[in-house]
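Apart from one protein chain that is not included, each protein chain of the complex appears where it belongs.
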Amino acid sequence: MHIEKAVIISNSEVAHQIWEMKFEAPMIAKASKGAGEFINILAMENWQNPLRRPMSIASSDGTTLSIIYKIFGEVTTILSNKRPGDYIEILGPLGNTFSHWQNDHHPILVGGGVGLAPILNLQHECKSAGVDHSIIIGARSANEHFIDHEPDRKIYLTTDDGTAGESGTVMGPLERLVADNTKPYIYACGPEPMLVAIREFSLAQNIPAQLSVESYMGCGVGLCQGCVIPRQNGEIQHHSYHQKYSLVCLDGPVYEAEDIQFV
Amino acid sequence: MHIEKAVIISNSEVAHQIWEMKFEAPMIAKASKGAGEFINILAMENWQNPLRRPMSIASSDGTTLSIIYKIFGEVTTILSNKRPGDYIEILGPLGNTFSHWQNDHHPILVGGGVGLAPILNLQHECKSAGVDHSIIIGARSANEHFIDHEPDRKIYLTTDDGTAGESGTVMGPLERLVADNTKPYIYACGPEPMLVAIREFSLAQNIPAQLSVESYMGCGVGLCQGCVIPRQNGEIQHHSYHQKYSLVCLDGPVYEAEDIQFV
Amino acid sequence: MSDLKLTMGNIEFDNPIWVASGTFGYGTEAPELVDVNRLGAIVTKSITRQPREGNPPPRIVETPSGMINSIGLANIGVERYIKEMLPIYESLTTKIIMNIAGTDIQEYIEILEMVESVSSVIAGYEINISCPNVKKGGMEFGVDCDMTAKLTDALRSRTDRLIIMKLSPNVSDIVSIGQASQDAGADAVSAINTVVGMSISAKTGTSDIYTTYGGLSGPAIKPVGLAAVHKLYQKLNIPIIGIGGIVNGQDVAEYMLAGAQAVQVGTANFRNPGISEDILSQLETFISESKWPSANDMVGQVKTHS
Partner (left out) sequence: MSDLKLTMGNIEFDNPIWVASGTFGYGTEAPELVDVNRLGAIVTKSITRQPREGNPPPRIVETPSGMINSIGLANIGVERYIKEMLPIYESLTTKIIMNIAGTDIQEYIEILEMVESVSSVIAGYEINISCPNVKKGGMEFGVDCDMTAKLTDALRSRTDRLIIMKLSPNVSDIVSIGQASQDAGADAVSAINTVVGMSISAKTGTSDIYTTYGGLSGPAIKPVGLAAVHKLYQKLNIPIIGIGGIVNGQDVAEYMLAGAQAVQVGTANFRNPGISEDILSQLETFISESKWPSANDMVGQVKTHS
């Protein structure tokens, strides 16, 4: 875990209100252990916004990192105004990683909105490891997509309004792919309603699923006890010293679907 | 009085920690009535610093304005990071002006530190009107000066440490010039100790003096009643509705030396 | 626009965006920058029986997302207010609320009676009870339920105009003070006045405010104001006017959801004397894009988890 001043290499809008930023962060990139981890970003020196902002690592190549972020409020707006050569201060790597598939599993990666970031990172790991996999990406509309719908290459897009890929939510292709594959393993990150649906589906069908969840974070390192998510069952991990709640920043952000509840 | 989004034309360091910024502000420039007036600057959209910052108009040419500012704290730092093409939001013109000399007076303009701004503006007015005048500029050290010591052209510099112009404060040349001219009229702006010294000197010698003073301003337009300076004697002006205090933003920033007190 | 109207007592206000006492002068200061007739109401600066010079400078200082002031109730006194201000207000269509301050009950009564004795268009009175009460050794009226009740009652019996008690946040239990105001006949309460604060310049080692302590206002205190309004709304059944750190339409929506029927814009006026008009437009846009049919429908409707 390091705090590092990261010089920005590039920062551009890749889809409507969705930006990608690449920066040099050799210490953190080197310490990074895999897809699912996040960093905690400080975008300015003043204290108008006292807290850092957590962002998943979207790619890491040993010296640089990238994030994919959506313009949401004050700090993501500040981020989008940064230019190459400017810097941000980042704390990381934080959190756990998606745990790896067994060889005979078929990973189905599901990303919704900016939940795509860790999923792209995981896709990269699949490719590097030569693991056959499918990927489903959901968005509200075509202008939020920056990847092409290529069913032949097992890349499936969905849009709520049908303007790109399949019409509807990620659940359509997901249910199909689960039916089509003998040993499916779901990895998902995205808005809470999507994760809720996937969790219920995976529990009902008894399919293993790992979900990367979000929560409001004060620190990212276990100091504030702010980032809790309710546990589904007793002692899953030792962090946060508690039975009922788990600290997303330490135990997560990736959980087995059966281990957590959404409120 | 207008609120205007002013596009920055130039912004550069003219001396150690002292910057000059020029911007387009046609409405305010047009409404400006003369040297002494100030504007109230908003340098950013967020509310970390809720209040605007008052700055004297250093020059005005009918469509553009300039200010000369010293990097002091948060907002002046933000100002110095602005680039041409960026904008600031300004409210103005505010306050009164130096009232004009009679023809037979010899104006002695005295500027200390960034108090130079309105003094340069006044110098410009003297020049335009073809009025013979002298100007004294004080600073702590040579690196804070961006104008040359040219006694032949009646431009006198002083530095506390003797690294440029005359060694000592502005009071040295001021006392000399007052002695050398039959009808001297002092116009001064600068740090409070300088104004206190000039005020005492002018009262003791019975020489007319106009002082441009600073005070902490909440609004610049008479709403907050924050910017008061104690009056020396009863009803000098009707603003602020009070006898004891005067609102610098409405009655000032320029006062006759005898009308105010420093605390 | 009509969905912004509200009624308090027997007065109808065009909209819930008012400007706060002490932050908008007498309402006549910045005519080039604001059309006051678009505002729901102007609450004028605190008026005392005698004119007051106010405190020596420095009177204000900026703090993180806020400011501290200690103006010391500088004002022209009720006599000049009646003579010079009331006539001006006749020509305005916006509602005028006169804010009154005193150091004992008698002073409040005198001021109110003097205004009641002349004919004017003022809609009502906001009673500033954050003033040191000389009879009680300098403690504010606003920290004491009994004093608040007595004061409210004394004023209530002397006017049919609106009486709004302005509550201080510097108390252990703001709701009990609000309750005391309601029980004694106030038409509404407004909350909050400023929070006691101090600012020091480390470099010079001096207090930034002449009177050492002053009142903290601005976005920094918005959470304090929201909590006060929500707590009051749970217990009171008179209207609540929300104050504290409002700088845009979304802030207004938050206050209304917490329980405010109307709001007052304070510190934000210093940044932009016309900001209340902007805030009004932002609120209109917010409501039209929301599920709420009207501003009144939002009042107190925040969803809490527990």
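Per-chain numbering from 1; labels A, B and C assigned in written order.
Keep in mind that, in the parts below, contacts are C-beta pairs under 8 Å (C-beta built on N, C-alpha and C of every residue); 3 or more make two chains touch, one makes a residue touch a chain.
Everything numeric in this text was worked out from a predicted model, so none of it was measured.
Across C:Val19, C:Ala220 or C:Ala295, the single residue that touches the chain missing here is C:Ala220. Touching the missing chain, out of C:Thr63, C:Thr103 or C:Asn193, is residue C:Thr63.
If you put the hidden chain back, the residue from A:Ala179, A:Ala204 or A:Val263 that touches it is A:Val263.
Among A:Ala25, A:Ile39, A:Leu157 or A:Val228, only A:Val228 touches the chain left out of the display.
Along chain A, the points of touch with the absent chain fall at residues 1-3, 42, 47-52, 91, 215-219, 221-230, 240-245, 263.
Interface residues of chain C with the unshown chain, by the touch rule above, are 56, 58, 63-66, 68, 139, 143, 170-173, 195-207, 209-213, 216, 218-224, 226-227, 230-231, 245, 250-251, 253-254, 257-258, 286, 298, 301-306.
Everything below uses one rule, namely that only the chains that are shown with their structure count from here on.
Chain centres defined as mean CA positions place C nearest to the mean of all protein CA atoms.
Once the centre of each chain is set as its mean CA position, chain A and chain C turn out to be 46 Å apart. Chain C has its Cα centroid 36 Å from the Cα centroid of chain B. In whole angstrom, the spacing between the mean C-alpha positions of chain A and chain B is 55.
Of all residues in chain C, those touching 2 or more other chains are 64-65, listed in ascending order. With touch defined as above, residues shared between interfaces to two or more other chains in chain A number as follows: 47-48.
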